[in-house]
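Below is a structure I'd like to ask you about.
Missing here is one protein chain; the remaining ones are kept as they sit in the complex.
For clarity, chains are labelled A, B and C in written order, and residue numbers in each chain start from 1.
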Amino acid sequence: MSSINNSIVSYQRKLAISRLGLWLFFTSDAFMFGGLLVTRFYLLGNKSLNLDRTLGLLVTSILLTSSFFMNRAEVMVSERNHKGFITSLVITILLGISFLVGVIGLEWGSAHFGPGDGAEGAVFYMMTGMHAFHVLTGLIFLSLVLRNGLNKKYTPEKHYAVEASANYWHFVDVVWIIYYPVLYLMGTM
Amino acid sequence: MVVGIRNKLVLRLLYSLIIAFIFGFMISEVSFQILTKNTEREVEIYEIKIPEGTSERVEKGFPIPTIPESMIFFEGDKIIVRNDDRVSHQLGPIWVPAGSTGTLTLEKPQTYSLACTFQPSKLMGLEVRPRLTNDIRLQGILAIGLPSGILVWLFSIVIFPIDSKKIEVNSNYEE
Amino acid sequence: MTKLSPLKRGVVIFIILGVLTAIEYYFGVNDFPSILLWTVAIIKILLVLQFFMHINKVINPNQGGHE
Partner (left out) sequence: MKNSGFWFLLVVIAAVGIVFGFVVERPYTYRGSLIDPAVPAPEFSLLSSQGGDYRLDSRTGKFILIFFGYTHCPDVCPTTLYEMKEIKARLKDKAENIEFVFVTVDPERDTQDQLKRYLSSFDESFFGLTGSTEQLEMVWKDYGVYREIQETDNSLGYLVDHTSRLYLINSQGELMMTYLYETTLDEIVSDLNYLIKKADL
């Protein structure tokens, strides 16, 4: 009996350590995004970037909805609802892709300044570019989890990969929660 | 016993933030003193009056009152020109119609060219120094305090780990 | 808040975040002072950290599924 108990305790410890590791990674990544955030105010001060605000709202709501479905996927895998988990995960991935299309495709196309056009270009493309890159890696992470999910690798007791990818996806959403007002809403026109 | 760890950690976070904010305050105050060298002054308002009949005196060659270029202003200072004459007057960067007052708030160092001309006499520079407002001081402290607070917290956990051994054992028995 | 089933709680949090985003958009478009935008952003972040990312799990590790 005790060996089973030990293996559970050792898995719990492994789980705790990997969670701590992931959160330390989030902290360091947040410092990087924080650096870019400070640059926006250092270079542009209170000037607004004059971006298309409705498009900004659209991509923000896409990311928020994908974050919601990610939460559903994580909850369903821990309730052994395999079908629900797969559908929610697929919806999250699709919304993530449409967010990327929205930012890289539409936003970068419609911004009235290029990456080389002075401070505005540098700040805007660097911030949205670095964030979009994290969305891309998040999508890769999620598709790996989807593949393993389809092979029924996850059980309610052991599905840390799903929790990790969910946290990473929510972290990327948290970054956008700050970047959206800072880039689109703040500053005097 | 789990709540024990949480309270310890949250408490340590508070202490680290307080230490970091004090550290941030010292750094920003010292740097502000060195950089701006300006004394803490309230917003100054410079009143200048253009009395009745100035235009006649100007025709007779008397100089019109003007702002001495050696004057030093600070961000947020205001220049108010009161024109009691019957004719509009130009004083420094401010043009005031007859019987009214012109107010200019000085935001940043600026060389005003008073006319589209190449004569140097029409150029006028006003020295405006940055003012240390509370907003800027707060931003300085926040920018230093917050990140270093988190780092102090992380380092404190690494250097003085919370004694989880004692807590770990108890939680096993409880389940 | 914790008496709801995890799925329902996810929906409630999503609605709150949506409403906050709408408020934020309203503040932004009508040139409200930017401290209000910061406040809404911080509140949204705290909600996501607490309910979507389960930040507490980092501190009490042996808490298995969803509380």
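Quick note on the criterion: a contact is a pair of C-beta atoms (placed from the backbone, for glycine too) under 8 Å apart; a residue touches a chain by one contact, two chains touch by 3 or more.
Please read these numbers as outputs of a predicted model, since none were measured by experiment.
**Q** Considering the complete complex, which visible chains touch the unshown chain?
**A** Counting the whole assembly, the omitted chain is in touch with A, B, C.
**Q** Considering the whole complex, not just the chains shown, which residues of chain A touch the missing one?
**A** 47, 50, 188-189
**Q** Which positions on chain C touch the chain that was left off?
**A** 1-2, 31-33, 35-36, 38-40, 42-43, 46-47, 50, 56
**Q** Using the document's contact rule, name the residues of chain B that touch the chain not shown here.
**A** On the chain B side, contact with the omitted chain comes from 76, 88-90, 93-105, 107, 110-119, 122.
Everything below uses one rule, namely that only the chains that are shown with their structure count from here on.
**Q** Of the pairs B-C and A-C, which shows more C-beta pairs in contact?
**A** A-C
**Q** Rounded to a whole Å, what is the gap between the Cα centroids of chain A and chain B?
**A** Roughly 36 Å separates the two chain centres.
**Q** Return the distance between the CA-based centres of chain B and chain C, expressed in whole Å.
**A** Once rounded, the distance between the two centres reads 34 Å.
**Q** Check each residue of chain C and list the ones that touch at least two other chains.
**A** Those would be 62.
**Q** Taking the touch rule as given, give the residues of chain C at its contact with chain B in the complex, in rising order.
**A** Where chain C meets chain B, its residues are 56, 59-60, 62-63.
**Q** Report the residues of chain B in contact with chain C in the complex, numbered from low to high.
**A** It comes out as residues 2, 5-6, 9, 171, 175.
**Q** Going by the contact rule set out above, which residues of chain A touch chain C in the complex?
**A** Within the complex, chain A touches chain C at residues 12-13, 15-16, 19-20, 23, 46, 53, 57, 60-61, 64-65, 67-68, 70-72, 75-76, 78-79, 156-157, 166-167, 170-171, 173-174, 177-178, 180-181, 184-189.
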